[in-house]
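For this depiction, one protein chain was excluded, whereas all remaining protein chains were kept in their positions.
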Amino acid sequence: MKRHITYLSKTLNANGYTKCLPLSRFISTQEAVERRNHIFSLEKKRQIEQVGRIEKIEVRYKGIPKDTTFIMNKDLSTPYDCTKHLGQWYMESSALAVLDGSVYWDMHRPLTESCTLELQHFKVSEPQQVNKAFWRTCSLVLGACATNAFKTSVPVILHSFPQPDIRSGSFIYDVDLPSLPDWQPTHQELVTLGAEYVKFIRQNHALERLEVSAALAQEMFVDNEHKTAQIPSIARTNGKVTVYRVGDHVDISKGPLISNTSQIGRASITSVHKLTGSSESGVKQLYRFQGVALPTGVVLNHFAFSILTDRAKKLNSARSPLGPDIFGKKEDDMEVQQSAAAKA
Amino acid sequence: MSTNNLKLLCTKFNNLKINYVITRTASNWKPPKYRPPYWYMPKERVLTEDNLTQDNRMFIKEIIQDKLQAQAAMESPLENISQTETMQWTPGKKRVGLIARKIGNYPMWDKDGKKVLTTLLQVIDNHVIKYIPPENFKPMIHKVKQPQEHRRLGCMLVGAENIDPSTVTKDYCGLFNSVGMLPKRHLCRFMVSPEAALPTGTPLYATHFRVGDHIDVRAKTIDRGFQGVMKRWGFKGMPASHGVTKTHRRPGNIGAGGEKARVWPGTKMPGNMGNRWRITRGVKILRINTKHNIIWTLGVAIPGETGAMCYLFDTVLPLKKHKTSPPFPTQPPLDNLPLEYYDDSIHEFESPTISFEEI
Amino acid sequence: MNQADVSKLVSKLRIKVKAEHRNLRNPKGPEGRIDKLRKTVTGLIKFERIEVNYNRGDEARQYAERLISEAIRHGDCHTPTMKMADFWLLEKELVHKLFKVLVPRFENSNVSFTKMYKAPKPQYSRNLEKAVLELRGNPYPDLFTKQPNNRLWIQNVLLEAAKHDYRQSKYAEIAQNMAKNEEPTQVNSEAPKSEIIEDIKTQ
Amino acid sequence: MFKSLITKLCPSQLTCGFHTTACLNEVRLLTRLRVVDNSEIGMRAMAEGKPPKIICVYNKKRVGFIGDRVMVAIKGQKKKGILVGLKQIQNVKVPKFDSNNIVLIDDNGTPLGTRIHVPIPTILRTILKERTHAKGADYTKLLAIATRFV
């Protein structure tokens, strides 16, 4: 099996991706998840093996308890490895790393050169980036949860999630459920979804990051027509696609994300809204899953949280991916799009 | 096969065994009723630091205020029921009671110029929260099946005094959410006749009772802590002098010897005084204020200190029961009520000075 | 029932005062209690932060608050206040500090003048609660690290946005109501009801 | 010596020693009274500085209140009297006197004197009328000889 898939991926790399599209009709959602997961593992292994001779870099840590310097391995060690030298609290609470005071770095992304390192958790004085990463992670996990939650008879095709906007009150994921044209989730179903979500984050998955080539990405998401359509526009700038894995779920995101799902505390899935597309778009309708969550350390009384959940029940005003002008473009990387547009 | 037989034998022997352990219990002993009522929800919450900004705290308060306003604006369900539909009162019927707060005492004068001390009871935000009809109301589940009981009273939950929902548990709030209300600080169960049942969300006012009625007041007495027999039971103590040493305030002998050489149950001894539920029966209502919902009752015998909660019912004393029909099932909110009602025997402060006629 | 004393006017303390005073254990009785408290109050004014037993600290705190509020109310040219300060402050240079440093410091504040924290108990000692008593605006570092800027924390961002949303919808509703009220039939039916609502609210 | 005295009298240790509350001024057995009518025996007793002493209070509590009948020992004789003014704290609107006053009567309720030379409380009028029964003693004669009511 393994060999088969490597072979397949190689051929795919060589031949391009268009031929593979029909494949999606032959595998179920569960199989697709497993396959994607497997490709991710292989690719990760390949990238680690590529490093070859191990070089040392100097990481100067700034912050509490004291400034120190770590000698780490280039392209192998991550900020998370650095926190292992500092203590368990740092391992659990650090959500994001800041390199050289400006570059926001995933906790599980290997360091490439000597730099200074700061760690950020949710209660720092300037938490905008951490909050964004948190919100992005919540969306991504919502996608994973949506994939798992339905029965095997219901195919779930993830579409995308927009750039995180905390002020909108909810994190969202747009999902295509082709077999459910008119689905109005009952209260009980929402509760079950929420329970699935919480169950997923309680498994304490680390969020692994990988940069893959556009072709490999196409192969990973071969069963997902929406994602395959989005990949070329994402890979336009440098031919690479950033892919994250949480548990066995793999998804495209620009990043950065927080370190671990255990850092998501109180969460609830509040509503599922239906988005209907215009006549021009290829996709007729999507479901927008909405939820609200708080990080682990943040304790909010139930009344204040109920205000938040009530608000999150309303349809999120983020742009619908089915709008006529933005068909086929990836919302997650709106900034990239905009900058590209500006350049053009 | 053999093991099977052995087991059988063992069980047989076990059945033959005589149980020599005799538990000494009274014949009328029943297991204590520890189970809380089934509508009970834990109320206390561990308060945590929310790290909210001042603005956001104000916002949460604003929302609570808006909800309270909406709650106050909600019209009473009684208004929709026409007068003809309401049940007629008959002497045997039990009405719902009120939850009130004791806010102090002050004197009033009757028409003969005699000073009477009164207790002020304030009825705050009383609303009907839930009604359980008699057939559904089974307060206790017994292991041994009880003989079919003929229940004729339903259970009505009444809440009083709005509180900040963030200070109580979510479960407790849920009790009130079903009626569309914010949680209340106090919740009380009243047993009512099915005819006197009220729709949920009905507000109750002080005019539920009339001036001149007699009520029973149930409240907790003042907690006086661990007290000796002289204060607790009014014992005489022992002489201060005449050779008495070390036993000036002690109870003395507590029983005889021989067969009775033990402390008899019910012996008056030192212990915690007060903080018990007590009912004062047949308290007369002298005056009612409809604006602030205050009830003035005769005497100062209402248990508890100032600020204590008490429950008011129609009295059960046979001679002081209602003679005529009280507001049944309760007084609906009316706009044109007079501000104050006075009992006939009481001198109103607005009326001129008392003067006596020569006979 | 007693009558309130009207011969003196005092400002209200901004701290919680118990209904009755505490007796501090002392062989000299009430006089000894005052003596003890004098020492604590003097120490508090002098060092601005002290660690004491909880009961004694709580009592002394009330006296210190009263002393400062009297000093603010009457100023340093009022003989009884001066005598009072002279009695309570055992070191006489502290009288100057009270009138010339503490009074300007607290003159325009609308919170209490002192702060009290519960302190950890020493492991091997009598079972006494300990407390830290301090004047506000003292030069020492804070006992608790304050979170200076929690406006950007996620819960506050979310609530801020919710507030914005809520206010918008509220204003929209008010505007709608005003538009409705322009119709004459609506005015008559709604005006008395709102009055009733207000009445109920006051109840 | 002085020091021990101080420690003995120090207020901190006084709390358990003796009563500091105001006295009740109750009229009970062996209380000395003041005769306020002009009966001969009463006048003489007061003038000699041997005021009468209560030997019985005719009520269940054995503490005399206003209008109660008492038996007094006066100049070696047993006489009955009515309390017409008390030192004890009274209800509102009822006067409290600086002395415990008595008017001597005989068994029929007729006063021994012909004039009372101090004011007597008006409430006594109602009390004595209540106590008077058709067949028993008539105490209202006492009211007739009063000079002033307060």
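Which chain is which? They are A, B, C and D, in the order written, and residues in each are numbered from 1.
As a working rule, contacts are C-beta pairs under 8 Å (C-beta built on N, C-alpha and C of every residue); 3 or more make two chains touch, one makes a residue touch a chain.
The working rule: contacts and distances are computed from a predicted model.
Undergrad: Consult the UniProt record of the chain that does not appear here and report its protein name from "Large ribosomal subunit protein bL19m", "Exosome complex RNA-binding protein 1/RRP40/RRP4", "TRAPP subunit" or "General transcription factor IIH subunit".
TA: Not shown, but named in UniProt as "Large ribosomal subunit protein bL19m".
Undergrad: Just list which of the chains on display the missing one touches.
TA: Displayed chains contacted by the hidden chain, ordered by label: B, C, D.
Undergrad: For the full complex, which residue in C:73, C:118, C:164 or C:180 touches the chain that was left out?
TA: C:73
Undergrad: Quick one: which of B:186, B:292 or B:322 touches the chain that's been left out?
TA: Answering carefully, the residue with contact to the hidden chain is B:292.
Undergrad: Pick out which of B:39, B:109 or B:328 touches the chain that's been left out of the picture.
TA: The single option touching the absent chain is B:109.
Undergrad: So that we can see where the missing chain sits, which residues of chain D does it touch?
TA: 6, 9-11, 36, 85, 90-99, 101, 117-119, 122-126, 147-150
Undergrad: What chain C residues would touch the chain not displayed?
TA: 1-6, 8-13, 17, 19-21, 30-31, 34, 46, 48, 59, 62-63, 66-67, 70, 73-78, 84, 87-88, 93-94, 96-97, 100-101, 103-105, 137-139
Undergrad: Footprint of the hidden chain on chain B, which residues?
TA: Touching the missing chain: residues 103-104, 106-109, 112-113, 115, 120, 122, 289, 292, 294, 305-307, 347, 349-358.
The definition used in the following text is that only the chains that are shown with their structure count from here on.
Undergrad: Counting one step per pair of touching chains, how far is chain C from chain A at the shortest?
TA: The fewest steps needed to get from chain A to chain C is 1.
Undergrad: More C-beta contacts across A-B or across B-C?
TA: Counting C-beta pairs in contact, B-C comes out ahead.
Undergrad: Relative to chain B, which chain's C-alpha centre is the most remote?
TA: A
Undergrad: Using mean CA coordinates as chain centres, what's the chain B-chain C distance in Å?
TA: Chain B and chain C have C-alpha centres separated by 36 Å.
Undergrad: So what's the Cα centroid distance for chain C and chain D, whole Å?
TA: The computed centroid separation for chain C versus chain D comes out at 57 Å.
Undergrad: Hey, how far is the Cα centre of chain A from the one of chain D, in Å?
TA: Taking the average C-alpha coordinate of chain A and of chain D, the gap between them is 100 Å.
Undergrad: Which chain A residues sit where two or more other chains touch them?
TA: Within chain A, the residues that touch at least two other chains are 123, 298, 300, 304, 307.
Undergrad: Would you mind listing the residues of chain D that make contact with two or more other chains?
TA: none
Undergrad: Please name which positions on chain A make contact with chain C in the complex.
TA: 122-123, 125-128, 131, 134, 166-169, 292, 294-295, 298, 300, 304, 307-308, 311
Undergrad: Across the complex, what residues on chain B touch chain C?
TA: Per the stated touch rule, the residues are 50-53, 55-56, 59-60, 63, 68-69, 72-73, 203, 291-293, 333, 335.
Undergrad: Would you mind writing out the residues of chain B in touch with chain A in their complex?
TA: Where chain B meets chain A, its residues are 45, 48-52, 56, 60, 63-64, 164-166, 169-170, 173.
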